[in-house]
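One protein chain is absent from this view; the other protein chains keep their places.
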Amino acid sequence: MSQYRVLIDADDEKGLVYKVSTVFYNNDLNILSNSEFVDKDNNKFFMRSVVDGEIALDKLKQLIVEILPSNANVKVIEPKKKNIIIMVTKEMHALGDILIRHEADELEANILAVVSNYDELESLVGKFGIPFITISHIDLSRDEHESKVLECLAQFKDVDYIVLAKYMRILTPKFVEVYENKIINIHHSFLPAFIGSNPYKQAYDRGVKIIGATSHFVNNNLDEGPIIAQEVIRVDHAYSWRDMQRSGKDAEKVVLSHAIKLALEDRIFVFANKTVIF
Amino acid sequence: MSQYRVLIDADDEKGLVYKVSTVFYNNDLNILSNSEFVDKDNNKFFMRSVVDGEIALDKLKQLIVEILPSNANVKVIEPKKKNIIIMVTKEMHALGDILIRHEADELEANILAVVSNYDELESLVGKFGIPFITISHIDLSRDEHESKVLECLAQFKDVDYIVLAKYMRILTPKFVEVYENKIINIHHSFLPAFIGSNPYKQAYDRGVKIIGATSHFVNNNLDEGPIIAQEVIRVDHAYSWRDMQRSGKDAEKVVLSHAIKLALEDRIFVFANKTVIF
Amino acid sequence: MSQYRVLIDADDEKGLVYKVSTVFYNNDLNILSNSEFVDKDNNKFFMRSVVDGEIALDKLKQLIVEILPSNANVKVIEPKKKNIIIMVTKEMHALGDILIRHEADELEANILAVVSNYDELESLVGKFGIPFITISHIDLSRDEHESKVLECLAQFKDVDYIVLAKYMRILTPKFVEVYENKIINIHHSFLPAFIGSNPYKQAYDRGVKIIGATSHFVNNNLDEGPIIAQEVIRVDHAYSWRDMQRSGKDAEKVVLSHAIKLALEDRIFVFANKTVIF
Partner (left out) sequence: MSQYRVLIDADDEKGLVYKVSTVFYNNDLNILSNSEFVDKDNNKFFMRSVVDGEIALDKLKQLIVEILPSNANVKVIEPKKKNIIIMVTKEMHALGDILIRHEADELEANILAVVSNYDELESLVGKFGIPFITISHIDLSRDEHESKVLECLAQFKDVDYIVLAKYMRILTPKFVEVYENKIINIHHSFLPAFIGSNPYKQAYDRGVKIIGATSHFVNNNLDEGPIIAQEVIRVDHAYSWRDMQRSGKDAEKVVLSHAIKLALEDRIFVFANKTVIF
């Protein structure tokens, strides 16, 4: 008895649900959960099913691919721990939250390593028996530093996601291309407000009454990738921007851990720079 | 070209989605949206589809009934305005919100009448050209008063929902039986906390930091019917119970209007004293 | 026995609280509530006290002014209904919410008139016996139209606040100058995200997971005045921009009514394009 997550996206047309459920029915698969959505603007169909039964993964995938139009993307995934690498700079809160969840066995993930341009967090990561790799950017150009990081990451096989847990350096298109839709970032602002540096200072100067944090995939334009999750926190005039920053950390870690969980459970589709989340 | 909402609940078994989607496919129906849920504790399957195509309502219903197990409940509904009656006592906020939404044509509903045991709100309702019926409870026993109300309601044909917009009298099982799962109430508390009278005073005395409101169907036990929606509002030590009551009104009207909207769009299943909402 | 709201802002220095409380104490005034805040960046002190006792308003003000440094701004206000004018275009929800609150006597305000560039809402306003004035902008330049509006408003004495309840025209600096910090607007977005027209469409295109609304005072730059209150609503991929717009209306009316309440209760200080709210 195996369990599979079936993810399909395709140009919408009549009969897609019928066709997929025919495969499930004919192969005596039990549907544990089922979600569909049609993006009418783009005429795009999305479906995520969790099924169990007696069938091999490859066989199931083949049967679905055969019955669907050729434009369909079909993934059949067996639930198991995914491999992630975390990148950080100096701040502890987002990384710490992930490490504790990992230690509590709440995450469907192996943390292969934590990579940083500083060594401030080495001691924390070491406590949990996870490799910590420092790749300093000092005296290096952006390209040189990034090449060293890419080289380092390349030694890890089957990396499913790179998690930027407050990694404070901008990635170049070259880097992003290698890990397309695999890099999950947290931006310490309620995007698209306050794009760029020190959003808490920007928010303070603007006198907003709510601040937020956004987790998103990284694409070529800084802070403009598909949004996965957002969280907000109420503030008032008594908050300095440092207070906002402090409070914002709670939103940041919540929103990043939430995005990681969605990714590990294969719940996210990316299309047209947006996400469909089941 | 007609549009239908198809609502199905049944004991769960393999092939239900397949069978229903087969009917849709064979009859060339387009699925506009589709939601399913299996309550594993009760082995119960729920499905709501919105489809359009060239088929008569009765024909579609018959085809689905035929293909499903005999325990299945099937509803096929053509979207149109439903008939509602609103019951109130003296407070204006929840009623007012419904009237404005009705006036703005935001509700898929005809308001047949507003019924009250007082005449305080007659002037407001009159402005909107909606019949207002006062049935005073003064000098009447609970049974006598309720019989008069039931008699009054009975003159209206095809009442889909009775909305209790801060109707402050307890309904007897006799009343509730007549309109099973058709009476939508708002309770001015975050149920099941503070059941009973003056929940704001209770909340104040307990020193809570968040208050709430709950919309639910009414069943025989006061405040214990299936919950449709809940809303919360933060308070602090500076709130008197009157302040909580005042702030609570905003949660009350939001949560009631939300429940009405869900009901009018046929999005609510009731099972095991709980709701499944698509 | 009179009740007063005392509002003070001044350059911060030692002894301000002492000096003000000395006046209260020497005149046997009872402090009902008291809030202070120091904006350290701008070295600015803000204080709002509610007191009661046997003293004339002018006398109390004079005593406070005398004891404070000359840069202090002192207001002593007797709580009473303020005069507001509401400006609208065609949408009903924000106006409707205000009218119902007014009818329920929840607002410390007289609504002198509703002014619009269309007559769509005349019927609704008429129900409540409030003057509705249509000043069409058709065939007029922006300046001509605005001059007519200003002329119209000028006939109302002692206007405390102009409330823009989805008034969809941009006001010129000339207009804003006349009613500085007296114009309360609602922007249908979580400012400063999505400044400008059709923010719901912008939000939809960006794929955000939370939308919002902002009430603020209007200054010379569109959408950039001091923020009074903000509210958010969660959305997901299934929301079209029309759905966002529909849901957003609830946030809009809540946030506008909240801002009006704060203004009517003299709880807002404006400084450095931000608000301090007690």
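The first chain written gets the first letter, and so on, giving A, B and C; residue counts start at 1 in each chain.
One rule holds in what follows: a contact is a pair of C-beta atoms (placed from the backbone, for glycine too) under 8 Å apart; a residue touches a chain by one contact, two chains touch by 3 or more.
Because the structure is a prediction, the values reported are computed rather than measured.
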Considering the entire complex, write down the shown chains that touch the omitted one.
A, B, C
Which is it among A:E224, A:D250 or A:E265 that touches the chain not included here?
A:D250
For a quick check of understanding: of A:D52, A:E103 or A:E180, which residue touches the chain that isn't displayed?
A:E103
Can you name the residues of chain C that touch the chain not displayed here?
14-15, 17-18, 21-22, 24-25, 28-38
Those residues of chain A which, in the complete complex, touch the missing chain:
33, 92-93, 96-97, 99-101, 103-104, 106, 124, 127-128, 238, 246, 250, 254
What residues on chain B make contact with the chain left out of this view?
37, 39-41, 190-194, 206-210, 212, 226-230, 232, 236-238, 240, 273-277
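One rule holds in what follows: only the chains that are shown with their structure count from here on.
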Specify, for the interface formed by the sequence copies chain A and chain C, whether it is same or different in terms of residue numbers shared by both sides, with half as the dividing line.
same
Magnitude of the superposing rotation for chain A and chain B (Cα, nearest 5°)
180
Approximate Å spacing (C-alpha centroids) for the pair chain A, chain B
38
Mind checking the centre-to-centre distance between chain A and chain C? Centres are C-alpha means, answer in whole Å.
41
Would you please write down the residue numbers of chain C that are in contact with two or more other chains?
238
